[in-house]
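Have a look at the structure below, then the notes.
The complex appears here without one of its protein chains, the remainder shown in place.
Per-chain numbering from 1; labels A, B and C assigned in written order.
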Amino acid sequence: MQLTGSQFTSTTALVGNDLATLPDFPAEIRAPAGTLAGVSGFQVQFGSSEIFTPGDRPDVLVAMNPAALKKELGDLARGATIIINSDAFDARSIEKAGFVGDPLEDGTLESFRVFKVPLTTMTHRSLEATSLSKKDKDRSKNFFALGLMYWLYGRPLEHSLRWIERKFAKTPEYAESNSLALKAGYNFGVTTEIFTSNYTVPEASIEPGLYRQITGNQATAFGFIAAAELSGLDLFLGSYPITPASDILHELSRYKHFGVRTFQAEDEIAAIGAALGAAFGGHIGLTTTSGPGVCLKSEAINLAIMVELPLVVANIQRGGPSTGLPTKTEQADLLQALYGRNGESPIPIIAAATPSDCFFAAIEAVRIAVKYMTPVFFLSDGYIANGAEPWKLPEDKDLPTISARFRTEAEGFFPYLRDPATLARPWVRPGTPGLEHRIGGLEKAEKSGNVSYDSFNHEKMVRLRADKIAGIASDIPDAELHGDESGDILLIGWGGTFGALRAATKSMRQAGVKISHLHLRHLNPLPKNVATVIRSFGKICVAELNLGQLLKIIRSEFLVDAIGINKVQGQPFRVSELVERISAILNQDTVGE
Amino acid sequence: MQLTGSQFTSTTALVGNDLATLPDFPAEIRAPAGTLAGVSGFQVQFGSSEIFTPGDRPDVLVAMNPAALKKELGDLARGATIIINSDAFDARSIEKAGFVGDPLEDGTLESFRVFKVPLTTMTHRSLEATSLSKKDKDRSKNFFALGLMYWLYGRPLEHSLRWIERKFAKTPEYAESNSLALKAGYNFGVTTEIFTSNYTVPEASIEPGLYRQITGNQATAFGFIAAAELSGLDLFLGSYPITPASDILHELSRYKHFGVRTFQAEDEIAAIGAALGAAFGGHIGLTTTSGPGVCLKSEAINLAIMVELPLVVANIQRGGPSTGLPTKTEQADLLQALYGRNGESPIPIIAAATPSDCFFAAIEAVRIAVKYMTPVFFLSDGYIANGAEPWKLPEDKDLPTISARFRTEAEGFFPYLRDPATLARPWVRPGTPGLEHRIGGLEKAEKSGNVSYDSFNHEKMVRLRADKIAGIASDIPDAELHGDESGDILLIGWGGTFGALRAATKSMRQAGVKISHLHLRHLNPLPKNVATVIRSFGKICVAELNLGQLLKIIRSEFLVDAIGINKVQGQPFRVSELVERISAILNQDTVGE
Amino acid sequence: MSVNEATTNLTRDDFKTNQDVRWCPGCGDYAILAQVQKVFPELGIPRENFAIVSGIGCSSRFPYYMNTYGFHTIHGRAPAVASGLKLSRPELSVWVVTGDGDALSIGGNHLIHCLRRNVDLKILLFNNQIYGLTKGQYSPTSEFGKMTKSTPFGSVDEPFHPLSLALGSNASFVARSADREPKHLTDVLHRAAQHKGSAFVEVYQNCNIFNDGAFDHVTDKKSKSDVQLVLEHGKPLIFGSNNSKGIVFDGFSPRVVNVADVGIENIAVHDEMAPLSYHMALSNMVWPESPVPMGVLRAITRPAYDSLVNEQISSTIAKRGRGKISELLRTGDTWTVPPR
Partner (left out) sequence: MSVNEATTNLTRDDFKTNQDVRWCPGCGDYAILAQVQKVFPELGIPRENFAIVSGIGCSSRFPYYMNTYGFHTIHGRAPAVASGLKLSRPELSVWVVTGDGDALSIGGNHLIHCLRRNVDLKILLFNNQIYGLTKGQYSPTSEFGKMTKSTPFGSVDEPFHPLSLALGSNASFVARSADREPKHLTDVLHRAAQHKGSAFVEVYQNCNIFNDGAFDHVTDKKSKSDVQLVLEHGKPLIFGSNNSKGIVFDGFSPRVVNVADVGIENIAVHDEMAPLSYHMALSNMVWPESPVPMGVLRAITRPAYDSLVNEQISSTIAKRGRGKISELLRTGDTWTVPPR
């Protein structure tokens, strides 16, 4: 462990991080393996700004055996990631470590993110071609683990490969086995698409209340279950697995006693098709995916827009274009959500800000879908989807009401008769006598909903659909402004960069900069206060993990020379880089892109 | 004919058109049917502005028999539409009418758009349920034809249905049969998706040269054949039929001796997939479709962007969203072309202005695709695709050169080594020894093209792809400005509305208005002169058949308070309505959306 | 007809809508519509419990003409939408109407997955061996060498046999009928309606505009007895005038014989529940080498997907009680931050 620990340290130093380490090993050269005393540990804290300690509560633990787990468990931060060598967790070793039950099964690890990896077996497999003894092969497993860590933190192997070569120059068979194991561990990370875990910036002071740990994807799943419950309907998920959205499918498939039907479809098109069919049937229709899947769903989203049925399309964004960087985060699907379909096809868009906000954003998406009879985009991203945070549990009374009403009166019924306030058409459950009707993707005649090729009707309907969505602006809260209502610079953001933007704003405000942060949770329509807020600041910055997508909207809507702060590295913003770039903008004489 | 002619007239008057008619019937009550003398004709010219004559050269002829065709043929405008009752064209009738050969087969009608419809048979079929005699059924065929005309010009049936009821009150069986035939004719139009033919505004004076008649879809097909020839490669079309794009597939499938391979795929995804495979193989890859098909192709377009292969995606736009108005024109897929994919996925966009411009726009699309190794969007629309115009044939020397070069040197080869001028990567034909390499949809390492999960590489590649497309701006002509270089108002447009916008500009300039017209043929990147031109006018209008898509781009790029002139009726702009709306904008004191 | 049929007082007219039927005069779709309008009131299902889901194509306009719940979706995706509807509302009688292009070209994948899963949908594929709505391109069921607008030199791909593809997907109910065989079609529709699971019915349909007469050999009054091999469970495979001809199998190869020559007892007997390979032997019989099997080729019992899905839901609720989200959130590891 120490060898690999120091390898990790030096590689980390080499890539330019500051760090502090705490090697911790038994006094004996060969302490009794598998006991608490025998645990050899190596703790490291590293980061991009100055680091003063090896950290109090580790965020990631690699436990090569039960004893190591037992020893470190108490110190771990809630929500920490634990990578476990599952091969080492046999009954005897568990007992030897002093556990009463099996910690992998009995809930001990419930508030952590646990990855069970058969490290020993996999190391052996990766060394099948070598002629080493079993025991020698065993030794390489730490390098396998190191390889996995290198992958997890995106560190290069080269340094350690060279080191291994030097170190084991006299025993080339060890040099080979350790290199192979190191690479195999790294490749395991690549291949199995374990998502990089990321952490949001914690708030300074904590509100009293009941808390739990939650990841964004889990909160998303819970949010949709809650929304269905609030509307008194069953939830139907049509989905096709894709990183980083699959966990929502996994999570929802567990809750059959909530009436949740999950349909793992043959592809994304069938997934949304089935969800739309279920919406027609009177369920809360949901489909979850990531960018490439949204491409495939776009034709059906348009159908939902035309037939005006409620449906939520959740896109857990990842690095694009194309297959791109499936396990990395990005915010580059906003314009796709807005415009990625033929014709004029307006759709509301809501983006979650933090892991726990996924819960509320999911409810809000369903509320709008049902109230306005429209598909709605729910945007999350790999960063918050897999990131975890402590969450103060909401009370029932904190949740909104969702009133799903099915029309049953035949008298005066027309499929496209609109509620004058919301412009929503009626939702009718098949099975309701006297309300039989037909819907479809061809243009509809106003009110009757019959197929219509009439020119003026078409323009009317195109504008009605646009107005219906635009009208939602009066039904959503103002965008959240942090800081003063006017100032020198306004930092606008959306989605999972919330934490970094808020932290950067705070720190700059503390330093006396007249900066405020406007977070947009609703991206379409935009909240009503955005125009006013924008006019109250000298400079406008839009920070996004893309090349400037919200930026385009802000510029076009408000005709302000907003400046983009952009990053497309599959990584979240670092607070320090935000501060740096905002400072640079403030110091510019002329404002320009 | 007269009865139906006057029905058409009065319905047309009822919907608010001005018109003039020329009934033309034989003196005898029952002239010898099938002879020139026996032809009963009815000519009508109608329009939205003042009409003074029944027209010199009809644009549409309904020929119920060979004699009628013979009689009117000489008068028809080239490119006119002829609807023929094919049932009446037996050898005897053809002879009787005075034709030497069969005019339907011998090329007589080559410069017209001919629709052969078995009017008599279909009328009989529509009356199968009635008890009328064969002869009586025959009589109703004019109403079938009238129904078809009503559909063609989007006229309502009600007026004539009421009239039939009154007229045949005493013989209800005739009332029924004529109504049925009228509806059946209308429905035939609806069902078979015959595209409304439209006509561009002719230029005042005609350049000398060799001319032919051409529709937009035909010109598109010819353009791609020409582009392949110019690049010395074979053309490969992967397509799935869809209105109004199918005719390009039909046309291209005829030219096997040009080395054109047409692949009617199982769906749009396979169509583009195969085209991309062919592009990988070293062919000019093309896929043709309309809006809903673009939805399905979007994932593969992104793959083409990532693997940087040349490919043209032709979208013949129709009314949306969803299935929408399949046979009507619209320009509402521009933002889809720009943004309809996950991630940052830049793509050049070219839109054809007129039927014959489709030829040159197709060549330009291929030129850019091959030179920059990128997929390119070619946009046309139902209006120009099906509209026809006389076309002065280009000389070989008028056509650009397309230099397609395959790399064959193994020395120094890297799949993503870029040409420093164009930023294009090399195109290598499989089969080239020593240049074996792998491409794919995962992010590529700069230069080597290996899969790379590296953060900085990703940002670099995202920006490289963006820069490559943005750089095309220096390789395209300035946008065409009609009128003075500065003035009170600039009318900006793109695509198939060119004719109407140009005509409106001309007529307003004649009236002394300081207006100019800027036509954008390249929508991404925008031509370099756009910024300067925009700054030289007082007001900026963007006229489009959508709710303001180019408008959004112009506002966001140039931060001008451009005003949209929008129409979404499945119909092209009328010159008069453009003039009206521009005048209103000029008379406004404050400029605002 | 099962006992619970005919318990409603519905008539054919109850299933007509006020929309003008807009197919070409003479189109085979009219006849199919008429039979469906005849059969629906006989099924004993309240009108409001019918839903018809279609894709895009001439055939797919079907829902507009049926006064039931209807959904004219997008091209090829009807089985997916219908699956969602049926999974969420198992009490509905959900029918899919589709064409050879809609079901087998763009929609092939959804179709085979639906059949594999055995979702309880009645799928009527109007096979006219052409793309009608887009004006006459060849389809995946068009014969080799087909000249169409998109294949002026003749097509060069072998068609699917729709029934074989369905069998390759392990469909539980596979049948064939024709627009011009109203009586036969009625029977097949009844059988499909009664089947629990995916019922796949190919209906030969004449497109008199773009592919006229494609099935004349099958439906022509004069020749049809020699061409149609009408299947009946438990009955020998006989056909021809006076049922003088029959089918025997040499191993896996069907052979046409004179019944008189071999004796009726040696003629193969139709079995809807036989191994798939037998049904595959039937589905691969093509004219003029063989007569054309008409009727129910296969009808076996296997659980419908939607029932199984809903059973998992209801049994879990029965066992654990309906969940409450507020409780769910509070289970597992929680902690309290006390007020400061």
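Following the convention adopted for this analysis, contacts are C-beta pairs under 8 Å (C-beta built on N, C-alpha and C of every residue); 3 or more make two chains touch, one makes a residue touch a chain.
Computed from a predicted structure; not experimentally measured.
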| item | value |
| --- | --- |
| Partners of the unshown chain among those that are drawn | A, B, C |
| Touch with the omitted chain, as defined above, among C:N67, C:N109, C:T148 or C:Q228 | C:N109 |
| Contact partner of the left-out chain, one of B:L276, B:L545 or B:I582 | B:L276 |
| Contacting the left-out chain in the complete assembly, out of B:D75, B:D90 or B:E110 | B:E110 |
| Candidate in contact with the missing chain, chosen from B:G101, B:P400 or B:P430 | B:P430 |
| Those residues of chain A which, in the complete complex, touch the missing chain | 121-128, 183-184, 187-188, 190-193, 240-243, 246, 249-250, 253-254, 256, 262, 264, 266-268, 292, 322-323 |
| Interface residues of chain C (partner: the chain not displayed) | 105-109, 112-113, 116-118, 140, 153, 156-161, 164-170, 249, 251-253, 274-278, 280-281, 284, 302-303, 305, 308-309, 312, 316 |
| Hidden partner interface residues of chain B, rising order | 78, 107, 110-111, 206-213, 222, 225-226, 229, 234, 236, 238, 255-261, 263, 265-267, 269-271, 273-283, 285, 299-300, 303, 307, 392-396, 429-442, 450-451 |
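One rule holds for everything that comes next: only the chains that are shown with their structure count from here on.
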| item | value |
| --- | --- |
| Whole-Å gap between the CA centroids of chain B and chain C | 37 |
| Chain A-chain B separation of Cα centroids, rounded to whole Å | 42 |
| Numbers and ranges of chain C residues touching at least 2 other chains | 56, 74 |
| Residues within chain A bordering two or more other chains | 299, 303, 307, 440-442 |
